[in-house]
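The complex is shown incomplete by one protein chain, all other protein chains being positioned as in the whole.
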Amino acid sequence: MQDDAALLSISGLRLSYGATEVLKGLDLEARRGEMTFIIGPSGSGKSSLLRCCNRLEEPSAGRILIAGEDITKPGANLNRIRRRIGMVFQSFNLYPHMTAAGNVRLALQKVLKKSRSEADAIAMAQLDRVGLSGHAHQYPAQLSGGQQQRVAIARALALEPAIMLFDEPTSALDPELVGEVLKVMRALKDDGMTMVVVSHEMRFARSAADQVVFIAEGRIVETGPPEQIFENPQVQRTRDFVAQAEH
Amino acid sequence: MDALITQFFNLEIMLKAWPMMLRGLGMTVLLCLAVIPLGLAGGLIVALASTSSSRAVRWTTAILVDIFRAVPPLALLIFISAGLPFAGIRLSPFAAVCLSFFLNNSAYYGEIIRAGIESIGDGQRQAARSTGLTALQTQAYVVLPQAIRNVLPDLVSNTIEVVKLTSLASVVAFAELLYSAEMARSVTYNASPIVMAALMYLALLWPAVRFASSLEHKLKS
Partner (left out) sequence: MSRTEVFLDTFFNAAVMRQYLPDIIDGFFVTCQIAILVVVSGLGLGLVLAIVRSFRISAINAPLIVFVDVLRSLPPLVLILILYFGLPNIGVLLSGYIVLWLVLTLVLAAFAEEIFWAGILSVNAGQWQAARSTGMGYLQTLIYVILPQAVRLTIAPLTNRTIAITKNTALGMVIGVGELLNQATTAQSFAGNATPMMMATVAYLILFVPVVYLGRWIETRFAWKHA
C-alpha cells in the first residue's frame, strides 16, 4: 500500500536508448502540494525521468503511479493521463502559428471538447494568472522568452493538472528574464500545486523546494530537504556537486 | 517579318479558333480542378506515410515515390492510356489523365509536405502530446499548419508545374487547351492557334510564377 500523500510514485524505473541505459532503477515519491526539485550534472538523466512520467519516453522497466493510477501498465489511456500531467519545456515549444490565447485554447477545445467561448474564458483566466492577460492576442514571436515560458505554463495549467512537471524551465532564458518565471512557479506552489522541477536554479531550490533529489549517472544519489542537500549533504558526491554548482 | 506575323500571329485565324480555344481553356481549368486537389490529397497521405513510425510503411512509400518520380509523366500517362487496354483495362482519356497525374503528383507533393513535416522540431509534438492531444490531432492542428507554411513556396511552384503538365493530356486526345490549339493548327496549317494557347498559358501562369517568386523571397528574408 502506497503512502497516501504521494501523488507521484516511481519505483524501479529504467530507461534505455539502444544499448545505453540512461536510468538505472529509480525510486522516487513526490508528495501532494510539495515541490520536488531534481538536480544533477547534465546527462545524468533528469530530463529523461520527467519525460517518462508523461510517457513521452517509454521506460524499459519499472512502475509510475500518479494519484494511485499506474500509467505504465499496458493499455493505459495515455491521452487521458497526459492531460492530468502538465509539462513545461526548456524551449517553451509554443505553437508559433497560434496566438498566446490560441496556444492555451487548443487542448481545451480538442481534448476536453469545450466550446470556443468556454475555452476562451479559461485561457484568459490562466493567462491572467501568469500576468499575461494583456498579451493574449500576440504571437509567440512577439513575446520575450520569459513571457513565452509563462504562456507555456498557462497552457499546461488550463487543463487543471494534478501535477506539473518543469523541464529546465529557465535555462533557455536570458538572466534578466529568469525571475518572472520563478515568481510564477512560486505562486503556483503557494496555491498548493504539486510540482516536479528539473533545474539548475540552486538558489530557488534552496528557498522554494520541499524535497531535493540529486541524480547522477541515472541513479539517485541522495534525497532530502533542501537544508540537508545544500548545507549538510550525506554523500561525498552530493557535496562535490553542490560546492561546484554554487560557485 | 510579314511571314512571321501571318504564320505566328495571324489575327484572322486566331479569331476563328477563339471559341474552340475557349472551350479548351475551360477543359484545362476543369482538369486542374480535378488533379490539383487529388494530388494534394495524395501528397498528404504520402507525407504521413513517409513519416510513419512503421519502417515497412516508410520503405514501401519511399520506393513508390521514387518510381513515380523517375518515370516521365508522359510515359506514365501513355502506359495507362495505351498500355493498360492490352490487359483489358480501358479508361476514358479524362480518367487516364487523372490517374496518371494522381500517381505522379502525389509523389511530388508528398516529398514537399514531408520536408515540411520534418522541418518541425520534436518539441512541438511533445508539447502537444503532453496536453493530451492524440497523434492525429497533433498532426492536424500543430504540425501540419506549420509544415505547410514552411513549404508554401514549394507547394505553389509545384502547383504551377501541375498546371503546365495538364498540356500532356493533349497527347491522349483529351480536348484541353493545347489539344484544341493543335486541332486548329492542323486544319489551318498555321502555328497561330498554338501561339494563342501559349498566350493563354502565360496569362494564367505568369502572375502565379511572380507570386511564387515573391513568396519565396518573403519566407527566406
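All chains are identified by letter, namely A and B, in their written order; residue positions are counted from 1 within each chain.
Going forward, a residue touches a chain if its C-beta (ideal position, glycine included) is under 8 Å from a C-beta of that chain, and two chains touch if they have at least 3 such contacts.
Bear in mind that the values here come from a model prediction, so they are computed numbers and not experimental data.
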Contacts of the unshown chain among the visible ones are B
May I ask which residue of B:A3, B:A56 or B:L136 touches the chain that does not appear here? B:A3
Given B:R90, B:K164 or B:K218, the one touching the chain that is not displayed: B:K164
Touching the absent chain: which residues on subunit B qualify? 3-4, 7-8, 66-67, 69-75, 78-79, 82-84, 86-88, 115-116, 119, 146, 150-151, 160-161, 164-168, 170-171, 178, 181-182, 185, 189-191, 194-195, 197-198, 201-202, 205-206, 208-210, 213, 216, 220
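One rule holds in what follows: only the chains that are shown with their structure count from here on.
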Can you check the complex and tell me which residues of subunit B touch subunit A? 121, 123-124, 126-134, 137, 141-142, 145-146, 149
For subunit A, which residues count as touching subunit B in their complex? 51, 54, 56, 79-80, 82-83, 85-87, 89, 91, 93-97, 106-107, 110-111, 152, 155-156, 159
